[in-house]
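Removed: one protein chain of the complex. Kept in place: all other protein chains.
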Amino acid sequence: MYSAKLMDHFTNPRNVGEITDADGMGMEGNPTCGDTMKLFIKVKDDVITDAKFQTFGCGAAIAVSSMITEMAKGKTLTEALAITKESVADELDGLPPQKMHCSNLGADALRKAIEDYRSKHVQG
Amino acid sequence: MYSAKLMDHFTNPRNVGEITDADGMGMEGNPTCGDTMKLFIKVKDDVITDAKFQTFGCGAAIAVSSMITEMAKGKTLTEALAITKESVADELDGLPPQKMHCSNLGADALRKAIEDYRSKHVQG
Amino acid sequence: MRVKYFDHIASNPLLPEVLEAMMPYFKEQYGNPMSMYDLGMNAKGAIDTAREQVAKLINAKPSEIIFTSSGAESNNFALKGMALARQDNGKHLIISKAEHHSVMNTARSLEKQGFVVTYVPVDEYGMVDPETVKKSITKETTVISIIHASSEVGTIEPIKEIAAIAMEHKICFHTDAVATAGNIPVDVKDLGVDALSMSAHQFYGPKGAAAMYLKTGQRILPLIYGGIQEGGRRAGTENVPAIAGMGKAAELADAELPKRMAHVRQLRDRLTEGILKIEKVHATGHPEHRLPGLASFVVEYIEGEGMLLLLLAKGIYAASGSACTSKALKASPVLISMGVPVSMAHGSIVFSLGIGNTQEDIDLCVEEFPQIVNRLRAMSPFAKEGWGAMPAEGDSKEGA
Partner (left out) sequence: MRVKYFDHIASNPLLPEVLEAMMPYFKEQYGNPMSMYDLGMNAKGAIDTAREQVAKLINAKPSEIIFTSSGAESNNFALKGMALARQDNGKHLIISKAEHHSVMNTARSLEKQGFVVTYVPVDEYGMVDPETVKKSITKETTVISIIHASSEVGTIEPIKEIAAIAMEHKICFHTDAVATAGNIPVDVKDLGVDALSMSAHQFYGPKGAAAMYLKTGQRILPLIYGGIQEGGRRAGTENVPAIAGMGKAAELADAELPKRMAHVRQLRDRLTEGILKIEKVHATGHPEHRLPGLASFVVEYIEGEGMLLLLLAKGIYAASGSACTSKALKASPVLISMGVPVSMAHGSIVFSLGIGNTQEDIDLCVEEFPQIVNRLRAMSPFAKEGWGAMPAEGDSKEGA
C-alpha cells in the first residue's frame, strides 16, 4: 500500500517533537477523520533553520509530517510556501489516493506556521 | 440413484416383446411425461402362463415392466390383481420418489390386461 | 474404463494449471483481501490479476468485471439490478423463450413485482429473430436480455444485431454468455452489449467463481449489499482461490481458443455424422450458428434416460433434455419452444465435447450408440407402429 520511502519516514520519522521557543507554529486538522498535525519552525533571515512536528494520525500523516519538515528546513519562507500537497506526496514516492486528501496536511500546517511567524514579525 | 436390482432389470429386461396371440393386452401411459407400457398375457386355467411387455420410458419404467411381468407369471388372476405399485417398487429394492408415480405403470397395465382378458372370456 | 466425458455443458473438469494457481490462496495466502497487511494485499493482488485476465478474455476493462459466485447469480444480478435501477423509466423487459432458468425465473419474479415481460419466440433452430425483438419494444422497455448460446441445442443467437437495436432505442442490453465465454470468441465491444454473464466452470475453471461484465457508466443495484468489495457492487468476502482460478482459466482459454475450438469442432462433426446415420434421429439447433463442441439430437420412439444409462455402461457421459432426466422433471423448454413435439423431446440426447476428448472416444460412441438405440427401440411400443399409439400429450409439467 505504502511506498518504501513513506514507510521509512513513518518508521524513522525525522524531526519529531516540539520547539518550545518556536518562531512560528501551525496546527492543522481534518475534523472528519481526526488527523491532526502541529508544526513548529525556527526562522532566521527569512530562512527556516529548524522544523519539528507532532502528529496524531495514520502512517501516511506521520510520514507526510516527517517529510515536510525535512523539505522545509533550509528553505526561504517564500520557497517553503511553494510546497504543495502534491510535492510532498511526490517526495514520498506517492500516496494512496484515499490518503491524499485526508492525511496530507503538511503543506497547510507549514503555511499556518509561516503565517504565525509573519504575524508576530510583521515589521521583523 | 437406482438400486442394483433395478439396474439389472433395466439392463437385462425379462420378457421383452409382443405376444401376438395374447389372451389379454393392457396399455397404460402417463400423458404428462409420455411413459407408455403395453403388457401382454397368456392365461390358462385362471393362471398367467406368460407375460411380455413393450415400454417407452426411462430406466425405471423399463425395470418396472420387466419386474411385473416376472411377478405376474405363475400367479392366478386374483393374485395378480393384488400386485400394487408399492409391491413392484419393493421388489426392485425401491424407486426414487419422483419415479414412484411417473414410471410405475406396471400394476395399472397388468390390471388392464386382466380386464381385457376377462372381457373377452366372460363365460370362459 | 476410461471416462468419455461428453457433458461439458453441465460442468468442466478443472485444468491442473488452474488448480495450481489456486493453491497458494488455500495455504499461505489466507488473508482477507480487505486487510491492509501483506496477507490481505497478496489476496487482493490475486483478485486484481484475475480481473485483468477475465477482462482480457472478453475485451473489457478490468473495472468492468464484477466477480460473483455463479452464472445464475450473474444473471439474477444483471436482470434485477438493471431493471430495478431503471424502474422510474419503465417496467417492461424483453427476454427470449430460449433463456436459461436463471434468466427465465428471475424475469418471472420481476413480473410478481409489477414488471411486464415479453418472451420472444425462437424458430425451429432455436434462433431469435432480431426483428421480433424490435417489434416488442415499447416506451416502457428498459432491459433486454437474450442468451448468447443455448446450452441445450447450441444455437448462437444474433446478439450483435439485437444489441444494436437495443442501443438504438437506448435500452440496456444483457446477454447470458455462460455457455460461450471461454468457448468461442466473446468480445463485449464487438457485440455491443451493456452487460454479460459468464461462469468459470464452463471453461475449465472452478465452480464458485463467475463474473458479470458491466459497461462503464451503466447503473445497477446490488444483489448482495454490505461491504465495499467489488467496488460496492457485490458484497461478501471474496472467494480468493476460486477467483484466482477463474483468472488463470480465462488466460488459458484466451491463449488456446482457436486450438480448442478446432479440436472440439472436428470431433463434433465426426460424432454428428456418425449419429445421423441412424434412422429417425434428428439434429436439433442451428446447423451452422452453433457452439463448436455441442451436438444435440432427438431420437424417435425412445426416451433419453435409457440412452444415458446404457451409454454410461460404456463409460460415456452425456446429457438429455427429456423430462425424465431433468431433476425438475420438465422437458427442455427450449426444445418445446422450437416446436419439437413433447413425444420427440423425450428422445433428446446432448453431447458436449471438451479439450480432453479424443477421436477414439468419439469413434467408440459412434460405434456403440446405434446398438443402444436399437436395443431400446426393440422394447418400445412405438418403434414399429410409429407415434400413433401415443397417449394424449400433456403439457409436460411433470415427467417420468
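We call the chains A, B and C, going by the order they appear; numbering starts again at 1 in every chain.
Everything below uses one rule, namely that contacts are C-beta pairs under 8 Å (C-beta built on N, C-alpha and C of every residue); 3 or more make two chains touch, one makes a residue touch a chain.
What you are looking at is a predicted structure, and each value in this text was computed from that prediction instead of being measured.
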Check: Looking at the whole complex, which visible chains does the left-out chain touch?
Finding: A, C
Checklist line | Among A:22, A:60 or A:92, residue touching the chain not depicted | finding: A:60
Checklist line | Of C:308, C:323 or C:365, the residue in touch with the unshown chain | finding: C:308
Check: Touching the left-out chain: which of C:211, C:242, C:349 or C:372?
Finding: C:242
Checklist line | Chain not shown, touching residues in chain A | finding: 7, 10-11, 13, 16, 27, 29-38, 53-62, 98-99, 102-103
Check: Of the residues in chain C, which ones touch the absent chain?
Finding: 3, 5, 7, 10-14, 19, 22, 26-27, 30-32, 34-40, 69-73, 75-76, 100-102, 105-106, 108-109, 199, 201, 206-209, 221-228, 235-242, 305, 308, 312, 317, 319, 325, 327-328
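Please note the rule applied: only the chains that are shown with their structure count from here on.
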Check: If you average the CA atoms of chain B and of chain C, how far apart do the two points sit, in angstrom?
Finding: 40
Check: Distance from the CA centroid of chain A to that of chain B, rounded to the nearest Å?
Finding: 93
Checklist line | Residues of chain C touching at least two other chains | finding: none
